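One structure is given below, represented as structure tokens, and several questions about it will come after.
Only one protein chain is missing from this complex, and each of the others stays in its spot.
Just so it is clear, A and B label the chains in written order, and each chain counts residues from 1 on its own.
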Amino acid sequence: MVDKKTTDDDSPKKWTWIVAMVIVAVIAFSAGYFPFHSTTTSSSSTVNIEFYESVASSEAAFINNTLIPQFETEYPGIHVTFINVGSEGVSKDILALEASGHVGSIVAGQDNLEIGQLIYSSSGNVLMNLTPMAQALMPSSLIPAAANLVNYEKKVFGGVYFFPFRGNVPLVFYNKTMFSNAGIETPPGNYTQLLQDAKIIKSKTGQNAIMIQGASTNGGHTGSSTATELYQMMVQFGGNPLYLNDTGDIMAIQELYNLSSYFSPDFKTGYWGSYHGLAVGNHLLGGDVLFIPKGATNVPALESFIRFLLGAQAQRETLINLSWVAINANAYKDLPASQSVVFTALEQAIATGVFLRNPTPWITEWQVILCNDVFNPVFVTHLKGYSDIPSLLSNAHEAMYQYILTNYGQTNATLYQNPNNYAPISV
Amino acid sequence: MVNEYKGPRSKYYFYIGGTVFAFIVLIPLYILVIIAFGAPSQTLGAYYPMLLPTKFTLENLHNAFTGYGLVLLSAFYKSLETAFIVASLAVLLGFHAAYGLNKMPYKYSNMILALLFFSTMIPSLTIAIPISTIFIKIGLYDSALGLALAQELVVLPLTVFLITGAFEAIPRTLEYQARVDGATFSQALYKVIFPLALPGIVSAFLLSWLMSWDEFTFAVILSPVHPTLPILIYLQSTARGDILTGTVFSLLVTIPVIILTVILSKFIRGSYLSSGLTG
Partner (left out) sequence: MPKWRDEWTAYILMLPAIIYVIVLAFVPAISAVYGSFETARGQLTTYNYNFVISTFGISPITNTFIVTASALTLQFTIAFLAASLLSKPFRGRGIYSAIFLIPFGVATIVTGVIFHDIFSTFGGYANTLLRSFGIHPIDWTGSYWTSLLIMILADSWKNTPIVTLVLLSGMVTIPTDLYSQAMVDGAGPISRFFYITLPNMVSFIAIALMIRGISEFNIFALALLLFPHSLLTTMTYALWDTVNAFPADAGATILLGFVLIFAAMVMFMRSRYGKANMYGK
């Protein structure tokens, strides 16, 4: 890399480098070419299908090593390749495939909030209409919330385009040792108790004990974690989160403000994996749904896989091993006692009323507005205080209205002005 | 008297300065190695990890390979394949483009080089989706070739620039002489110019190779089924992954890099980068 003023006189040495590199390259290449050149091996009798989802790596290992072999034993003519995509990757990949016209044999799982992006995409609804097969594929023993999601689909989209696959019930995790050291024996059951407990812990240990996913839209991890937290809280206070400034919404943010005096300093970089929301009264069931993109091939094989995934066996496997919230009620029979703490909580959550998030096309902008116009000024930069909360939310609502008006027309904007519209789907 | 304006002390200045710099440069790599080979309790698991860990273990590598064995190897070859295609294409297109630019009047070649540079200014997120759609349409989804063609975009401007710079060092009369002596156009180009520009071409090849090995944005969209190594690392560095495995993968990715960079340092000249637009 250093320049010499005279002409290069070590060319023979350079030639040896080049020759050496070429030899190494040829060897490395040919050694790897045949085993690893990316082609899907297929004999004429096996059908190859692909399953796109976004899960943790440990969950991916389970799917590959346990779940898929179970399926392939049951259906010997079908081979499943599991593709673990980063979050938000599923929508991007499916849309790219759709735009190209080469969809392939694909079944995919996607968060039920993000599914809106595929229904309202710029190419229109890219999900295959599954109404004809719905009866045959869905278990009759769906938990009530999941059944309601299907009813919602039929009403709003005119058909069944996706099946509920698994639920995400947020649970609270608390440090039992810290609590008993502070003299608190039972965990808080509601926000008031949480606030009291936080005060006690602070006075006894000097630590701020509450963690939330506060990364917001700052520096990546996108705003979906923070926005999801806030969504849950607003529902728990009886508000319509998408409306942004109804009574429940305002109360939720104000309560969060009170709790924020006890936020752990890490909260500004907190996201998935640190805190999962507070289970109070009604619980939020978010979850993943399964769908087939329009134009997919080998549909019967895809249907078999869906039937398997929704069936009691698979749902039970994932419930026990991954703590995924099963949507098939039969999965909950005779659960092993050793894991009953989590399962009791889950069963309780499902038995009491649950809400589902409403898939809308403008969910990204909602998240951005909520995070930047409300969460950041109040909780991150502290430029605004408690008394500003109602006006901030009102401005956010106005910004959302303008967005819908400009992009989706007056009709939709007028719909938005009624807090009963775009409300969470209730049981 | 003024010839030796640096006294005998100056030699030590070089070595001290050089060693300090080298130390700073190598520290992050050192950290990579100790996390990969150290017991987690002393590295990632500790509140204040030890700067000189005492426990050496192969567990981390073992876990990473057994957990991901086949996926890791196939990602390695995917990255390898893609990088080679990118580098070869870059040199192929770049060599000829640089030759053409060399022949042009300075005004125009400057403009075209600037045009090439503008293309690097565009945020990759914006163009990644439309480009990927094009490639998928022609059937190149998830193939190394498709990904290579997309990465070419990132790599070409610098490659052309580099080889153009290498051409500057070749005396123009040489080619003229060869033509006078009866060489045809292609003979002059490939038998006379090419060997002289070889160091620059090799630099461009290695540079493109390294840039492709590193590339991430296009790989995420164009190669999800059989991912490349950077994608694997990214998946492991997010909350849903295991950072220890991510670190092991990082080490794996970095080893060829170190070897190739050392080789690159023997070929590359700063003048290649700076001649293209001097003046």
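As a working rule, a contact is a pair of C-beta atoms (placed from the backbone, for glycine too) under 8 Å apart; a residue touches a chain by one contact, two chains touch by 3 or more.
Fair warning: this is a prediction, and the values are worked out from it, not measured in the lab.
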item: Of B:Leu72, B:Ile85 or B:Ile131, the residue in touch with the unshown chain; value: B:Ile131
item: Chain not shown: contacting residue from A:Ser45, A:Ser122 or A:Ser140; value: A:Ser122
item: For subunit B, the residues touching the chain missing from this view; value: 2-3, 5-6, 11, 14-15, 17-18, 21-22, 25-26, 28-29, 31-32, 35, 44-51, 93-94, 96-97, 99-104, 106, 112, 114-127, 129-131, 150, 152-153, 156-158, 160, 168, 185, 210, 213-214, 216-217, 229-230, 233-234, 237, 243, 246-247, 250, 253-254, 257-258, 260-262, 264-266, 268-271, 273-279
item: Residues in subunit A touching the chain absent from view; value: 1-3, 5, 91-92, 95, 116-118, 120-122, 215, 217-223, 265-266, 268-269, 361-362, 364-365, 368-369, 372-373, 399, 402-403, 406-409
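Here is the rule we use: only the chains that are shown with their structure count from here on.
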item: Euclidean distance of C-alpha centroids - subunit A vs subunit B, Å; value: 35
item: Residues of subunit B defined as touching subunit A within the complex; value: 67, 73-74, 76-78, 80-81, 84, 129, 132-133, 136-137, 139, 141-144, 198-199, 202, 220-221, 224-226, 231, 234-236, 238-242, 245, 263-271
item: Sites on subunit A touched by subunit B in the complex; value: 1, 3, 8, 14, 17-18, 21, 25, 28-29, 32-33, 36-38, 50, 52, 55-58, 61, 81, 83-87, 89, 92-93, 96-97, 99-102, 271-274
